[in-house]
Structures are given as structure tokens and as C-alpha cells.
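All protein chains but one are shown in place.
The block that comes next holds subunit A.
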Amino acid sequence: MLSKAAHGDVAAKKKKGPGALATAYLVIYNVVMTAGWLVIAVGLVRAYLARGSYHGLYYSIEKPLKFFQTGAILEVLSRVFLTWAVTHSVREVQSEDSVLLFVTAWTVTEIIRYSFYTFSLLNHLPYLIKWARYTFFIVLYPMGVTGELLTIYAALPYVQKTGLYSVTLPNKYNFSFDYYTFLILIMISYIPLFPQLYFHMIRQRKKVLGHAEDYSKVE
């Protein structure tokens, strides 16, 4: 049975925030993620410069993209899904401009987001990073979503033709799954989900940047 004093200690510890080990882990994690996305961004730029166009860009960043996508267990599911279940699985989609659209959007978003987390953890957040995090999304979110939707849409005819990831009756598990219909449902789900996310970020922006005038530029 815990004494009241011990209980108090535990409660106090909880309030102090993540312990040193957790903070160290989070800092390293965020630095690695920032670096990873920087690698992808650099790769994109170099490949573009080398080829003179942006066809085939996906292949140049495929490996690091996959690594940093699946490494990010905490990432939003849509990122992993788009990379593996759509773009990777449907070869024909990989040369589409829509892929470039969402990869660029994600890349820039993620570099800003992970630098934001890294700096926050070290209690030294430059105002510029905070401003970037809460402003760039205004263009990057719609850009990313458009790219994602166009990519899924582009994959549809190939999924239907090949029956990719689909299971039909009869079978001994009495189960069926139509990947084509599933993708359409995913696309439809963007309609309620995206505006909610977007306007949540806008509200956050008002709250966070609204008070900017009251505080000093560097925290």
C-alpha cells in the first residue's frame, strides 16, 4: 500500500514532463526524421537537375522514402498507406505527376514539423519555425491531399483490371474484399476528414500565432 507521501512524489514526477531518457530518445528520433526528409528533398532536387525534368523522380527517392515512411510508426496512416498500398503496389502510378505533388508537400511539411519538435524538446524554438509550421500547411495540406487523391484515382483502373489485393467468393473463410471499392471509400472519406483537419489547424494557428505580438520572438 503506497503511503500518501510516495503517492505525492509520483504525482509530482508526472507533472515534470518526459524524463531525460524519453527526451533524449525523442530528440534523436526527431533529428533522424528531419535528416531523413532532408535526404529525400535533396534527392528530389538533384534528380530533377540531373534529368532536366521530373519524370522518374520517384525511383530516385524510393529507398529513403520507404525507409523513413515505415520507420515512422507514429506517422499518420495515410502516409504509409499511400506509399505502400497505392504508389508502390501499382507500378503504373509511380511516374504520375500526382506522386510528385504529394511527396513534395509531405517532404516540406515533415522537415518543418520535425525541426519544430526537435527545437521544442530542447526548449529553444525559433519563432520562424513556429510560424512556418503554422503557415505553410495552408498551401501544403491542399497540395498533399490533391496529390494523394489524384494518385489513388490514377491507380483505380489498374486495380480493377488486375484484382489487386482482392479476395472473391467462394473460399473457405467466407470472406471477400474488393480493393477497388475500398479505394473509392477511402477517397470519399477525405471529404469529411480533410476539412476537419484543415480547420483544426487554422484554429490552432489563430491560437498560437495570434498571441505572437505579446511574446518575444525567441522563446
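Keep this in mind: contacts are C-beta pairs under 8 Å (C-beta built on N, C-alpha and C of every residue); 3 or more make two chains touch, one makes a residue touch a chain; residues count from 1.
The criterion applied here is as follows: contacts and distances are computed from a predicted model.
The chain not displayed here is annotated in its UniProt record as "Very-long-chain enoyl-CoA reductase", chosen from "ER membrane protein complex subunit 6", "Very-long-chain enoyl-CoA reductase", "Ribosome biogenesis regulatory protein" or "Ribonuclease-III-like-domain-containing protein". In the complete assembly, the contact with the undisplayed chain comes from A:N171, out of A:N123, A:N171 or A:Q196.
As for the chain not pictured, it touches subunit A at residues 169-176.
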